[in-house]
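Okay, structure first, notes after.
Missing here: one protein chain of the complex. Every other protein chain is in place.
The block that comes next holds chain A.
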Amino acid sequence: MKQVKKVFGLLTATALVAAMAGCGSANNNASGSSAGSASAPTPAAGSAAPAKEKLKKISIFQSKVEITDALEALAKKYTAETGNEVEVWGAAGDAYMTQLQAKLTANQGPTVFSVGTGAQADKLKSYLYDLGNEPFTKNIAPHMELKEDGKVVGVPYGVEGFGLVYNKDLVDPKNVTDLASFTKTMEKLKADGKNPLSLSQEAFFLIGHILNTPFALQPDPKAFIDKLNKGEVKMADTKEFQEFGKFMDVIKANSKNPMEVKYDSQMGDFATGKTAMVHQGNWSYSMLKDFGNMDAKIGMMPFPLAGNNKIAVGVASNWVINSKASPDEIKAGEAFLNWLFTSDTGKNAIVNDFKFIPAMTNIEATKLDPLSKAVYDATKSGQTIPWATAYYPSNIVVNDLAPVAQAYFLDKNMTGQQLLEKLDAAWAKAAK
């Protein structure tokens, strides 16, 4: 029996060590950043940085997975040009808001981060630093700045647009203009052995974006959402949504189950010609370019709900500064954003590395990829519908709408109309 106890003792000890190792690494992170910030403010430690005062090290946390690599590269260039340090935290995709909130609440928030226009920004209002005095905010294109209580608090990443991204060899936009022609095209593609239209399992790509179209086609989307929140209207009773239900039925009947598709496999199958259309935005080009040059083959067209002939364009994310960061960090954050939007390296990175369609008057959009060009052209000619998604109750797509959409795509017998009723129920719960 003694031997047994000994072994147990050993096991317990191992468990303790493991637990401590776990805590240890967490501590290291925290102490790492605090050590960094503690040593930074002493001006120009050592011989480096002759004239300029070295600014505090800042951290950046943002939601776009696509630009993570480019942003890290840019941070290195920033350090090389100015001597100031920037730490880029990995992007979190769907989990961004929850992680950001957890970090902010724990007072370990990033210095510079991104928020979505609308409900997201409203929620984090108390964390948004007033950027009104920054020189670069003068260059933001009209009506594109993020404002809270009349103050400019955020600089747009750029404009973005989504619709049906299609393969020109397989689909002719002339054959996708309303429900009847859409159905016909879908059935024909399916008969040819192609996956006609692919959604993917991520919450926004499954339901969030595609559901925008019926909202955006309302005379006043924002007022409609307000009424929906109060329960005065129902999606299931609204004409555009009823047609949306029919579109979803056509998609479910003819396409590969989106629950089996991930963003990368969605774009991979599209790039290799197995899928004819995807409901995606111009951001997806950065995934496509890994498969070789196909600029001549791809285009973006409107999702033809109720004869809609405009693509959805809006500002998805804005750079903001954490007002609860220390004054030194805020100063360093301002310097970084200023550099990003005024220096040639920064401007170049926004257009060529991030592949953003600039929403700044001092940045020229040249050499746009075909998807961005479609968005850019639509923006210039005003042929756009708005992003109603920004006014959805905060986090509703991930929390409430996605589970309903999952159920819809997994249950063969559920109809589009039932989907709408379930969405109504989920909405009512979330808007409470």
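Operating definition for what follows: a residue touches a chain if its C-beta (ideal position, glycine included) is under 8 Å from a C-beta of that chain, and two chains touch if they have at least 3 such contacts; residues count from 1.
Methods note: contacts and distances are computed from a predicted model.
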In UniProt, the chain not displayed here, chosen among "3-isopropylmalate dehydratase large subunit", "ABC transporter permease", "Stage V sporulation protein AE" or "Oxidoreductase", goes by "ABC transporter permease"
Touch with the missing chain holds, among A:Q108, A:N257 or A:Q383, for A:N257
For chain A, enumerate the residues touching the unshown chain of the complex. 1, 3-4, 7-8, 11, 97-99, 101-102, 104-105, 123-124, 126-127, 257, 259-260, 394-395, 398-399, 402-404, 406-407, 410, 430
